[in-house]
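Removed: one protein chain of the complex. Kept in place: all other protein chains.
Every chain is named by a letter (A and B) in the order it is written, and numbering of its residues begins at 1.
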Amino acid sequence: MWNYFRDIGLGIVTVLTSMGVAWRHLFTRSVTLQYPTEKWTMPERSRMRLFNKIEDCIGCGQCARACPTDCITIQTEKRGKDEPEVFASDGTQIKLRTYVFDIDMALCCYCSLCTFPCPTHCLVMTPEYEYSVYDKLDHIYRFAKEKPLSGKAQKPHSEKTESHGQ
Amino acid sequence: MQSIAELLGLLPGYSSIPETYRALIPVVVSCVVIFACMALAVLFAVWLERKVSAHIQDRLGPMYVGGWHGWAQTLADAVKLLLKEDIVPASADKLLFKVAPFVVFLGAFAAFVVIPFGASSFVADLNIGLLYVFAVGSLSVIGIIMAGWASNNKYSLYGGMRAAAQIISYEIPSAIAIMTVVIPVGSLSLVEIVNAQQGGIQNWFIFRYPPLVFLGFIIYFIASLAEVNRTPFDIPEAESELVAGYHTEYSGMRFAFFFLAEYANMFLVASVATALFLGGWTWFVPESVVPQFIPGPVLFFGKVLALVFVQMWLRWSLPRLRVDQLMYLSWKVLLPASLALVLGVGWVTVYW
Partner (left out) sequence: MEVEYSGDVMTLNMGPQHPSTHGVLRLELKTDGEIVAAAIPHIGYLHRCFEKHVENVDYAGVVPYTDRMDYCAAMNMELGYVLAVEKLMGIEVNNRVRCIRIVMAELGRIASHLIAAGTYGNDIGSFTPFLWCFRDRERILDMFEETCGARLLYNYNWIGGLMFDIKPGFEDKLIEFLDYFEPQVDNLNRLLSDNWIFIKRTAEVGILSPETAISYGVTGPNLRGSGVKFDVRRDEPYLGYDEFDFEIPVGQGEYGPVGSCWDRYMVRIREVKESCKIIRQAVAKLTPGDVHESIPKRIKPPAGEIYMRTECPRGELGYYIVSDGGLKPYRLKVKSPCFTVMSAFEEVSRGAMISDVIAILGSFDIVLGEIDR
């Protein structure tokens, strides 16, 4: 009998307490950010989309080796002896011509392990986070600008990706 | 309804309609008016619910559609639901599945016929008005069971069964709790009950024979929450247990009918509570002190909205009961309490 009335009493009291807490929150400031119109300022260390400044890239391939998901594809060839010497912005000589530098952001796991070994700091993760696309293949970012001189056929990255299913 | 008949009488050619049909026209017109008003109120309530829940949870809720605080969000949702595909599961009982939402909807809306929104704004003043409200209001159980059974889904079946058990159990304490009002008035007509509360706030039944009728109001309010399947009694559609309960398989407009019916039911129980306990359309103070400057229906709607707000407030602050606890509350707490109240009120009415 005591338990019966205790249950009822405690029930009423705690329900009213809960309602009181909820009532106070009815008038506190909301924490919502109205996303497309207001945007969060990303911290500078934000790790979102990868970006490679290809002019500085020496094609060493350390990033591709560090990547745990193999999302970076690099193909290079030696620059000819008669060609003019090319230098990265920090003075490193670029001995290789990078004619394929593809990053498949659909495979990327955003771990940032690729950016640390980069000797010229040309591969960085940018705070850019709005890059959704309709086609998965559009997530392959091709940074290479130069064409191979030796006549090697450029192996399109898309074939490799398509075999993953699509 | 009389005023509607008079207004219609001004239409040219109205008197040439045969007498038998002419009597029907005001009824139909006023039903349509009530239906439209309640549909608007329901749309508003859905928006309000989203805003209340959002602000309790430190969010903002809909903000874009329509401009000011997303007022048109429910309209947009309704349009979306209208345009969505109406899926009928292959293994469902097709006829029952299609009919069920309308039965629930009918039960929710038909009861508004006897609700007195103002001194003369009601469709019908039945002498058994309350009985009618309860009878028609529980019609929705049939629809819910139909939906639960016809969906051929185990979660739906559980939801339907739970809803049936719950609504039938809670009819009893709520019906007994309103006896605390019916006994002093001596009538089941809602209009007469409101008329008995004229003359200021002290005459409202909620303050009559303190605290007997007030407790009756509380019991009615709790039981009505259970009848309309609102948290903390939302076990028939318990999202975390039964996915969506009896309307798991519904989509598009048929789902919208269930949704609208839920909110219409909220308005219904709040309207009954307003008429019975909160003085209906009557003014807070005697007319001789401050004349009533707000029209009766607006006042009525304001009181209803306050109760609906409390229902929402409760929903967003409380967890859900379990099935057996729900039954415990109905049969072991609310029922004895309401019976004791009826005895008390009866004794007071007769011997005071």
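FYI, a residue touches a chain if its C-beta (ideal position, glycine included) is under 8 Å from a C-beta of that chain, and two chains touch if they have at least 3 such contacts.
All values derive from a computational prediction rather than experimental measurement.
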| query | Which residue, B:Ile17, B:Val243, B:Leu305 or B:Leu339, contacts the hidden chain when the whole complex is considered? | reply | B:Val243
| note | Touching the hidden chain, out of B:Pro18, B:Gly67, B:Pro210 or B:Pro319, is B:Pro319
| field | Given B:Gln73, B:Thr231, B:Thr274 or B:Gln311, the one touching the chain that is not displayed | value | B:Thr231
| remark: Residues of chain B touching the missing chain are 53, 56-59, 154-155, 158, 231-232, 234-235, 238-243, 316-325
| message | By the contact criterion defined above, which parts of chain A meet the unshown chain? Give residue numbers in ascending order. | response | 7, 10-11, 13-15, 17-18, 21-22, 25, 31, 42-43, 45-47, 66-68, 109-113, 125
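By definition in this document, only the chains that are shown with their structure count from here on.
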| said: Please tell me the distance, in whole Å, between the geometric centres of chain A and chain B computed from their C-alpha atoms. | reply: 52
| task | Under the touch definition given earlier, write down the residues of chain A that touch chain B in their complex. | result | 4, 8, 15, 18-19, 21-23, 25-32, 34
| Residue ranges of chain B in contact with chain A within the complex | 52, 54-60, 63, 313-314, 316-318, 332-333
